[in-house]
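What you see is the complex with one protein chain gone and the rest in place.
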Amino acid sequence: MILNINARILSKKEVAPDVFLISLLAPLIAQQAIPGQFIHIKCSKDNYPLLRRPLSIHRMDKDKGEIFILFQVVGEGTKLLAQRAVGDDLNIIGPIGNGFNIYPKSQKIMIVGGGIGVAPLIALAEKSVAEDKEVRVLIGASKREMVIGEELFKSLGANVDISTEDGSYKYKGLVTDLLKEVIQVWPPDQIFTCGPKAILRKIADIASSISINCQVSLEERMGCGIGACLGCVCKIKIKEKEKNNKVEYNYKRVCVDGPVFKASEVIWDD
Amino acid sequence: MILNINARILSKKEVAPDVFLISLLAPLIAQQAIPGQFIHIKCSKDNYPLLRRPLSIHRMDKDKGEIFILFQVVGEGTKLLAQRAVGDDLNIIGPIGNGFNIYPKSQKIMIVGGGIGVAPLIALAEKSVAEDKEVRVLIGASKREMVIGEELFKSLGANVDISTEDGSYKYKGLVTDLLKEVIQVWPPDQIFTCGPKAILRKIADIASSISINCQVSLEERMGCGIGACLGCVCKIKIKEKEKNNKVEYNYKRVCVDGPVFKASEVIWDD
Amino acid sequence: MIKKPQLEVEVGRIRMKNPVMTASGTFGYGEEFSPFIDLDKLGAMVLKGITLKPKMGNPPPRIIETPSGMLNAIGLQNVGLEVLVEEKLPYLNKFTTPIIINISGDTIEEYIELARRLDEVSQDKKIAGLEINISCPNVKQGGMAWGTDPQSTYQVVNEIRKVTSLPLITKLSPNVTDIRVIAQAAEEAGADVISLINTVVGMAIDINSRQPKLANIKGGLSGPAVKPVALWLVWQVFQTVNIPIIGMGGIMDAQDAIEFMIAGARVISIGTANLVNPQATIDIIEGIEKYLIDNKVKDINELVGSLKV
Partner (left out) sequence: MIKKPQLEVEVGRIRMKNPVMTASGTFGYGEEFSPFIDLDKLGAMVLKGITLKPKMGNPPPRIIETPSGMLNAIGLQNVGLEVLVEEKLPYLNKFTTPIIINISGDTIEEYIELARRLDEVSQDKKIAGLEINISCPNVKQGGMAWGTDPQSTYQVVNEIRKVTSLPLITKLSPNVTDIRVIAQAAEEAGADVISLINTVVGMAIDINSRQPKLANIKGGLSGPAVKPVALWLVWQVFQTVNIPIIGMGGIMDAQDAIEFMIAGARVISIGTANLVNPQATIDIIEGIEKYLIDNKVKDINELVGSLKV
């Protein structure tokens, strides 16, 4: 059941330059939420900026009734959010979306996060570990300071590799290059990924070339966040219709039909 | 010379319910300002709300280079202003306007303030006292908590009378009724007033009936605040043209032709 | 004890508990909002615009935020008439709230066919009325083109009038030189109600890529930014026609809603506000009631067109 509530801000921390971690008191959302779902947030107290902002549920603590968001300040909405004070109430809608689907039979789980895309992947790693999966995490960042979540993933017992584009930390290059190397030695049963579209697309290609189930968390500009406005669509293949060599597709809503889609179903052409 | 500067907020205090006193570091404005002038303030840091808000210079401390504003929270702009933090920079334009004109030959100065209208009158009382005038102040408020400036006026050596509409403090009734009584025993050389339009109008009538120079500080919605947009006009009589029993008028800009006008020149009909 | 003010209104034979309804395209098929509000409390529900056949809509991005507003270019993605009737209406028919179907066509024949079928359907599915969308800026053919010319407005409404006895609401575009002649044409053609405004055409550009921010290049502006424009157009139409008006455009709260009623709207529609606050409709109903009590207005209908000029 999706809720519209005012959630108390319990803590706020700048974990990397312009990247904030906020915890919210939201017991009913924490109870229900599954990894890969998100909340839709009213960042301001007035009508400016107007629309809500979608942010993944970074982690949930069902016992304490808390949820966490981890976000990068990129514009007006996230700027205001970063300025909100501990103790303030934040109006949020959630949990929203389908979440990641970990197949029961999967044993080796590969998690690949690009930049702030690691946000929903911690919860996913937590769940995978709880389900006794072997978990390997690849984190890609532009430079050392922007590597987020390394300690957290490690504390969960995951094997973590890191790439930085400028080579300032660990593997130098794109996380997709790192992925290509790692799967040679450690072929996973499933790949889960979240990050910039260009990265997701490459990972989808890699996964498809070796026929591994890959799930990507997509981002699209949102209006309602609850499936009503059809503002947030992406192109998803219609399987039955792949005739005449022409791929047929539908527009699916990222908010409620996603945000997680099978990489093989996504049409990446825009 | 009118300036556009960022002035540091030095202090902030709620002096009555929803009435705030803020001091700003603005040496060049403090130097030049005369009582009755105002500053035009960007209350928000972004474009929402869009326009500046005009507030009188409540007091100026030329030595310390400080100016004070005293304002009531009535809408979005003043609400944001009240939320600004000490240490923040506030973008302001000023000093603007003509200010009150104390005639050298005047000996008895009557100052009448309605509600938050007392804001610019403290500076005026200060100047009048400094020029060795006898000063009497009447403050009108809705109720006791809303009486503003009593101690300040007294500390300047002014004789202060107060009226409250609900009778919760001193004289019960309108400040205009109080004025009528006081001028019987203490006819002033000049009356200066600021407050709600209905009050100003009545005071103008009283002053005209006994032919005393009366100066009113008017309020009108402002755009630029610097005389360019013609948004803030009021009707001011054209003296020479009072022929055919028809009062002729011009639209004068409250921001730079005012905000202080001779009560006898103002056309009150709208 | 304070007596509750009378909130009931009637437009074109559609009786509503209160004057607050939902604007097409911002309320899905109603069901999406059931976690947040009791759909039975609404004055009426207008569903996402429907076409004869399912429509894919425009490529993304479809939504861009602008200062105090948003541009959308959904392009009328919808499930098509038959799915609406078979899958969406049964759920909605569980509620007492009148259901209004917003219809769009590329050709006049499509409009007629839609109206004819819905008229038929309304025998067993509850349909309170049709809203003729001749003002959608986001589809290539049809849409807005119909509503920017009095002749074509007359023609569409008139042809639809012939095939159905359902109450007809004609939804007008603000993108016209003189909305009064369009409103008049709709009235003469047999519309029972005028609704306005649909969105205002606009665009936004990404200065880094130098591309339009919307894949569709242009979109429809809605939200608080357009409120002053919508209010003026409602007031203009109120002075022109004798049929009731549904006012919308940037209504975010009860104050906004009351402005529209004073300007002449008998009913108001909540659009973009639903996206920002899924409880907006209910908050606004309560806010209107409070205003009436505070201002000692016994009947909401007294407010309509009460602007003092």
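We just call them A, B and C in the order they show up, numbering each chain from 1.
Here is the rule we use: a contact is a pair of C-beta atoms (placed from the backbone, for glycine too) under 8 Å apart; a residue touches a chain by one contact, two chains touch by 3 or more.
Note that the coordinates shown come from a computational prediction; the quantities given were computed from them, not determined experimentally.
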(message) So one chain is hidden, and I want to know which residue out of B:A33, B:I69, B:I93 or B:I139 touches that hidden chain in the complete assembly.
(response) B:I93
(request) Could you tell which one of C:P5, C:P19, C:P98 or C:G250 touches the chain left off the display? (result) C:G250
(request) Can you work out which residue in C:P35, C:G80 or C:P228 touches the chain that's missing from view? (result) C:P228
(message) Using the document's contact rule, name the residues of chain B that touch the chain not shown here.
(response) 1-4, 42, 47-52, 93, 220-235, 250-251, 270
(request) Using the touch rule from the top, list residues of chain C that touch the missing partner. (result) 66-69, 71, 148-149, 175-178, 200-205, 207-212, 217-219, 221, 223-229, 231-232, 235, 250, 255, 258-259, 262-263, 291, 295, 306-309
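The definition used in the following text is that only the chains that are shown with their structure count from here on.
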(request) Sort the other chains by how far their Cα centres are from that of chain A and give me the top one. (result) B
(request) Using mean C-alpha positions as chain centres, tell me how far chain B is from chain C in Å, no decimals. (result) 47
(request) Would you kindly tell me how far, in whole Å, the mean C-alpha position of chain C lies from that of chain A? (result) 36
(message) Touching at least two other chains at once: which residues of chain C meet that condition?
(response) 67-68
(message) Show the residues in chain A shared as contacts by 2 or more other chains, in ascending order.
(response) 48
